[in-house]
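The complex appears here without one of its protein chains, the remainder shown in place.
Up next, chain A:
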Amino acid sequence: MGASLSTRFAEAAPPETSAVQKALLQDLIAAVQSIATEHLSAARAEFVKPLQWPTTLRPTHFAAGTEWKTDTNRNPKLPVVSQALRTDGSPLLALEQIVAGEKYHLRVSSFEYLHHALQLADTAKMGEIQALCRVNTTPLDTIFGHSGTNALADLFDRFNHEADPVQKEMAGRLYRLLLLINSFDIQMLATNVDKAQNAQHLTVDAVRDELVLLQEFAGAAAQQPLAAIDWSNSAAFKNGYHAPPWRQIQGELGYITVATREGERLVVTAHRSGYFVNKGFYTDEQGSTQLNYEPAGTTTYPTLVALMKAQSPHFARTIDAQPYGWNAQYHNASFDVAPSGAAYAASAAAGKHSDPSDLSDAAGLASGIGAGGRGKNTVNANDDASNANGGKAALSGRRKLGGAAKKEGGMAASAAAAGIGAAKDKDGLSLKWRALESNPYDSEDEDSTPEEEGSDKRHEAAYLPAEYYQIQKLVKYMRCGNPTATIIAICSLRDFDLNHEPCQLAIRDVGGLDTLVNLLDTENIKCKLSSLKVLRDVTQNMSIRAAMAQLGGMQALVGLLDDDGAETEVHCLAAETIAHCARNKVNRRAIRLYGGIDKLVKLLKAHGAANDESVAVSVVQALVSCCKSAKNKRAILAAGAMPLLAQLLASSNERLLIPVVAILQECAVDESYRTLIRSSGMLQFLVTNLSTKNMELQTNCASAIFRCAEDAEARSLVRSYGVLTPLVSLLETTAHKDLLAAVTGAIWKCALDPQNAVAFSKCTRKLVMLLDNQPEDVLINVVGALGAAAQTPEGRQAIREANGITSLVGLLKGTNQALLVNVTTAVGACAHDPECMAVIDRLDGVRLLWSLLKSPSSAVQASAAWAISPCIENAKEAGEMVRSFVGGLELIVSLLKSDDPEVLASVCAAIANIAKDEENLAVITDHAVVPMLAKLTTTRSDRLRRHLAEAIARCCRWGNNSVAFGAAGAVAPLVKYLRSRDEAVHQSTARALHQLSADPDNCITMHENGVVQLLLGMVGSSDPALQEASAGTIGNIRRLALASEKSSLH
């Protein structure tokens, strides 16, 4: 009691005066003033010992008055004394000279005189009171001769037992004074609470404490206010927050999932400003669960209890009726506060969590729900106590509390101790809610130790989902029961939502997976079945699949597949479980290694023809998952699955057909599969089923055709099956992107066949329209199809008329490499048409193509370079255009250093076209194109040889380049090109040799390499260009020979 006042004395004492201290001192001055003016009798109460402090007041300040007499002469030691005297005869106020003329001490024995003194000090008030505080660290002790929690009772005792009426009078006054001080104390406390409240914000510790508290009230029993409550994510960050860092900066502390009795599941955000309900969990496109952090409503609640009361009527009804056994556990919360500072800390702690408008909430964290519910009773009890026993009751209460406070370091205890005395003894009501806290202490104190352990356990477990314990229990029965108990446990386990991730993980965490896998090896078929049913569901979870891999679950599952006598249901479930598990790489491998693929195929053989298709469906599903890896594809093929799959296609069950076709489309990347698909007539099936109603089946079929049409043979086959009409009509299904991607892919690949391309020319316009607003995988295929269409003049015209070139050139700015390859191909194909080229030129398409030469992908570089060739060929003023690209020529020459033969070939072709312009030829010669080309002549690739020879032929026309080629050793390898089987190579090589033969040294080299014989053969070719070039070369060589003969004759 008086604790806050004494605390303030202590706090105000330090010499440095901060703003806070000033406020405290102001408070004190105001308190002294109000005591002196409003409570005169109390103000006249004599202090037990006078308060004494070094003062700045001088005798001169004490102008003569009625209150005191200044008598410097009579007693130099005591220049000023008050008229009024204490009961022992000494003055109530005395100014004492310590060092003559310099240092004075003031002694004051009542608030009345203290007030006078302060008034005299006037502006120095603050300094006076500060000095007072500094010297009197325990003012209450000085004033009352008692301090601490027992002062009131002791004073009361003294008052009661005092025989001397004067003394009794004094004691009575003192007692009233003490009460007064206490009431000031309480006022201060209240303002403090208010202040603390204004600054209120939640901390993660507070949230956790309240959560742990509420978890006490959560449970399955109907009378419990809550079904379950816990953190949504059990993992906490290092700083204790449960919110991810990017939400922490928004002030969010964590998320709490609450299952109410009403069956609702709320996700509550704990924010620094309070609690609100957010929009809960949802599943995103990837199938993973995400939290929508947005608040669902507008209300923010100061406490979780308040929120729950608003959200759950059942909670609001039942929470107040809860027994308060929680309390002992609760007050273990360790606040180590020294008794003198207790009230301060307590007020802060209470204020932080309290809501003064609602008494039951007011006790907040400290008193919690139980106190709220018990409120009325406790208040009555307190009333009774103060009426009947007065101070005595308070005294005994406080002793216990003191003990508790020491033992527990419980801040609430001290707060109650501070409050209770005043409350009971003065009016017993003003601070009743504070007193509420004290009662549970008395009764629950003894139980606190065992509870503590319990609470620790709970606390640790507080991070686990609510279902965890139930699941743990069931797994225990599963493990240690006989088959009957196991089945009951598993059936109950299946009552949980096994598609719900926390449940799945809980099963794993409590070791349930282990047990379930072990059960697969039992003899008891019911155990196997029930275990499989759970496993099938939980393996939909990625991490469960990984856990299955670690447990070696595949061996057991594969083992179930060949159990001849087993029921088909076992086979089905095992295959379905395998289908889920095989999405994990490790599992896929394990399935193959344990012979699972053979067994699956064998099952298919056994059940394929049977009317019971359920096994076939599950098995095929398992195979779909398995065939994701290349080795498994081969294993499936080797196991002889293809004929079986072909048989299954006869079924009309779409549930079966879809996975079968899924296998086909997945495996069609492998050539041997494609051959089989063609030869076994599956291709026809695929084409036929493009017209089915089931979209998924259509998608799979189209996608399988897309993959199969990689081969020329398949392309003409599908035409004969009539693929074209359904594909074109499917282009209308723009809403279904997967299907559209598969269909456009199929069109693309089919259109690579010129005959198909003609048939598709009708849909060119439609394809062009698809260039807008489609996902990239569709775009790639559409552009690929356009590229195929643009191979014919009609196609190019159609694209131009549909304004497709603009879109295509626009796509050159993209970044997707697969798309860029197709776009450059398409643009290149269009460039063959002069009218299209004009459009490309206008859109600056060549510059875009050129910039793609810088692409990191060699495929893009190559296709861009290929596209550049026709552009230069068909553009007007191509030479001027090429020169306008700053650094362009240097760039393309530098690409001759590439390692990719396709890039080299395409760049050579482009250089051959660039070199048609003399100025450009000069520039690339300066960029050392000649030695670079010469260096490439050793290649064995006919494709490169053809374009390389062409480039050399064109480059020879500048300066002494032909001599330079000879010097760089390009001639001898070129001669060898004539031995190639490719006629296109012969033609370009002959042209190059013709150009090179202008130099006599080159002629000699050629002759030495036996070129004449080869060229003689070429002269007989049906190709006039080849004839001419060959003849020209021979002529040059011959002329050189004649000239040398002539010169030797002379």
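Note that in this section contacts are C-beta pairs under 8 Å (C-beta built on N, C-alpha and C of every residue); 3 or more make two chains touch, one makes a residue touch a chain; residues count from 1.
Rule of thumb we're sticking to: contacts and distances are computed from a predicted model.
For the chain that is left out, the UniProt protein name among "tRNA (guanine(10)-N(2))-methyltransferase", "EF-hand domain-containing protein", "Exosome non-catalytic core subunit rrp46" or "General transcription and DNA repair factor IIH subunit TFB5" is "EF-hand domain-containing protein".
Annotation: of A:37, A:223, A:484 or A:522, A:484 touches the absent chain (contact as defined above).
Considering the full assembly, A:526 is the residue among A:58, A:500 or A:526 that touches the omitted chain. Of the listed residues A:102, A:285 or A:495, the one in contact with the hidden chain in the full complex is A:495.
By the touch rule set out above, chain A reaches the unshown chain at residues 473-474, 477, 480-485, 487-492, 494-495, 525-526, 529-530, 533, 565, 567.
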